[in-house]
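Take a look at this one; I'll ask things after.
The complex appears here minus one protein chain, its other protein chains still in place.
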Amino acid sequence: MSQPFRQIHVRFFAILREQAGVPTLTVESAAPDASALYAELQQRHPGLSFPAHLLKVSINERYVELTTPLAAGDRVVFIPPVAGG
Amino acid sequence: MSQPFRQIHVRFFAILREQAGVPTLTVESAAPDASALYAELQQRHPGLSFPAHLLKVSINERYVELTTPLAAGDRVVFIPPVAGG
Amino acid sequence: MFELTAQPIDSAALQARLTAPEAGALTIFEGRVRNHHLGKPVTKLEYEAFDDMARLEGEAITTETERIYPGTKVLCVHRTGSLTIGEAAVWIGIASAHRQAGFAACRHVIEEIKLRLPVWKKEHHPDGAAEWVNCTVEAATLPANDELTARQAALPEVGAAGQAKLAAARVLIIGVGGLGCPASVYLAGAGIGHLTLVDGGKIERSNLQRQILFTTAELGAPKALAAAARLRLHNPSVRVTSHEGELTPHNARALVAGQSVVLDCTDNFATRFLLHDTCLALGVPLVSAAVHRFEGTLDVFRQGHGGCLHCHGQGRRAADLDTAGNCAGGPVFGPAVGVLGVMQAAEALKLLLGRERESPRQSRLINLLDGSQLTIAREARPDCPICSRLDQLQAAKPVAVSDTSLFLAATGVAALGPTAQSLYLTEPGESAPAGVTSASALDLARLREVAAAGPLVLTCRYGVRSAALARLLRAEGNAHVFALTQS
Partner (left out) sequence: MFELTAQPIDSAALQARLTAPEAGALTIFEGRVRNHHLGKPVTKLEYEAFDDMARLEGEAITTETERIYPGTKVLCVHRTGSLTIGEAAVWIGIASAHRQAGFAACRHVIEEIKLRLPVWKKEHHPDGAAEWVNCTVEAATLPANDELTARQAALPEVGAAGQAKLAAARVLIIGVGGLGCPASVYLAGAGIGHLTLVDGGKIERSNLQRQILFTTAELGAPKALAAAARLRLHNPSVRVTSHEGELTPHNARALVAGQSVVLDCTDNFATRFLLHDTCLALGVPLVSAAVHRFEGTLDVFRQGHGGCLHCHGQGRRAADLDTAGNCAGGPVFGPAVGVLGVMQAAEALKLLLGRERESPRQSRLINLLDGSQLTIAREARPDCPICSRLDQLQAAKPVAVSDTSLFLAATGVAALGPTAQSLYLTEPGESAPAGVTSASALDLARLREVAAAGPLVLTCRYGVRSAALARLLRAEGNAHVFALTQS
């Protein structure tokens, strides 16, 4: 069940941006879901050490599961623990 | 156990003032406690119809029981249900 | 309404926007930058937001709050950028007719903001060091073995392994009323990973007698939503999903699939039958309770473990039962639903911990008036038209009807047929509910006559007399006399 490669837009905030060294990037990825995508990104950006199990994820500005399937053109944001207020 | 007559200063607020027709009065009373005093006052001021069981009472600016004994010179206030705020 | 701003927050201007002649209460919360955090001095804070999503999520929070607390008007502003000590980072204002809803709504907004708003803060210390709060400072202090559940995890029957099972579990609760309120709060306290609450109702004043998650501040709010908010405040590490609507043949399979345990906290037979059959088909354990006045029944149904709901008292149709024996809207003793609801939580926890042993094979009848508990074996009938033919049930397609009795008929239940009669038995001086055909429990001659004429269903106030008379009439050769029970 290998996925075709498609463009995914990734954005980082806060500690993730500092660890990745970039605020945004567009990747060609066959990752089926956000969880797999984060693992891929950690390969490319070894500084990205924030533990995956503490992350939430949004796709197209909605909180979703880490296992929600990705589609071409999705805007994905990995969300470290928030601190509003 | 009859009490001597002594001066008691009485003050009314809100609906009690309107029913009694006066804001303050000083009475010579042998009433042993505030409960008996209120009954006496109802004799003198028939307009004072507010039911005793809904009242609280303060003596010398402290909330007390209706059965707290009265002493000469006490400042007694009958307090209808309050509505601060 | 929610706003994100890079400008200093002007409290007076915001307050002026909330002025309304019908509002008797204005409740305001301001979160300010303070000069210390977790014991360290702080010189300034930088707030970074995921703008687009923060606006969407903030608006979702304020809109949801106005729905949970009817009559409130909510305004919330969150600051971004660099803030010095004493500056406001977040401002929440609630205009409401009464103070109760104002306080509750204000607290709801700030708790949800803290949990959901994609905003991060970077803390600067006097030595020039800086760190992302919540990413490092507070994440590091997130309790792995949460103190909240420590007294439960200390039970040898639970332990760290059991606690991990609970944290990984998903529990579905159908109905957040007299049973669902106590059941869900004890499950939240136990540290269940994910609770899903399903209820289409709104909070009424007459609910407060026994629905302990709610207060006068939430009157009119959707039950599922208000309950979820309270449970999150009770144990923030539990994920709570609310579904504002009823269980229907359309959504039943989707809701039940993937759950570790399901709780039946409903008050009508149509939903009860639908839920039972769906759980049976999908192999998800079901903890079912029902209460009539001072009495309740408790059952754990599991595929292959003891009898199912249809093994005994066969041929019952939800529509008939709901006419004759449904207690929705009727008199009820608060502690009776309370005890049964807490017991449902206990049974769910036992199932998740692998500690249920014999409970699936028994019905428990609990009477809060005389303090008795009766345990009745619930063996599987080898010829049960439902659980002995699971393949049929599993193959059944969800049907587009709201009457579950049709759903059941479609899956193979032998209905009693149109000639069946239903009688409510009364004792001297007792009257039957309106619209129900009744007979004196003492008039055995008439009962024998009716039973001889065809299928007969008996019911009564506590279900004891009807069961006894049905047994008697069957023993006399009337094979088709049944007594209704509530589970």
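Order of writing sets the chain letters: A, B and C. Residues in each chain are counted from 1.
Quick note on the criterion: a residue touches a chain if its C-beta (ideal position, glycine included) is under 8 Å from a C-beta of that chain, and two chains touch if they have at least 3 such contacts.
This one's a predicted model, so the numbers in the text were calculated from it and none came from an experiment.
Visitor: Name every shown chain in contact with the chain that has been left out of the document.
Guide: Touched by the chain not displayed, across the whole complex: B, C.
Visitor: Touching the hidden chain in the complete assembly: which of C:Ala130, C:Ala168 or C:Leu233 does that?
Guide: Counting the whole complex, the residue in contact with the absent chain is C:Leu233.
Visitor: One chain isn't shown here. Among C:Val74, C:Ile173, C:Ala217 or C:Ala441, which residue touches it?
Guide: Among C:Val74, C:Ile173, C:Ala217 or C:Ala441, only C:Ala217 touches the chain that is not shown.
Visitor: Specify the residue from the set C:Arg99, C:His124 or C:Arg448 that touches the hidden chain.
Guide: Candidates C:Arg99, C:His124 or C:Arg448; residue touching the omitted chain: C:Arg99.
Visitor: Which parts of subunit B face the unshown chain closely enough to count as touching?
Guide: Touch set of subunit B with respect to the missing chain: 11, 13-15, 18, 50, 54, 58, 61, 63, 77, 79-85.
Visitor: Mind pulling the subunit C residues that touch the left-out chain?
Guide: Missing-chain contacts on subunit C: residues 11-12, 15, 19-36, 85-86, 88, 97, 99-100, 102-103, 106-107, 110-111, 146-152, 154-158, 182, 185-186, 189-191, 205-206, 208-210, 212, 214-217, 230, 233-236, 293-294, 330-336, 338-339, 342-343, 345-346, 349-350, 355, 357-359, 362, 364, 368-373, 375.
Just so it is clear, only the chains that are shown with their structure count from here on.
Visitor: In angstrom, rounded to a whole number, how far apart do the mean CA points of subunit A and subunit B lie?
Guide: It comes to 74 Å between the two C-alpha centres.
Visitor: Averaging over Cα atoms per chain, report the distance between subunit B and subunit C in Å.
Guide: 53
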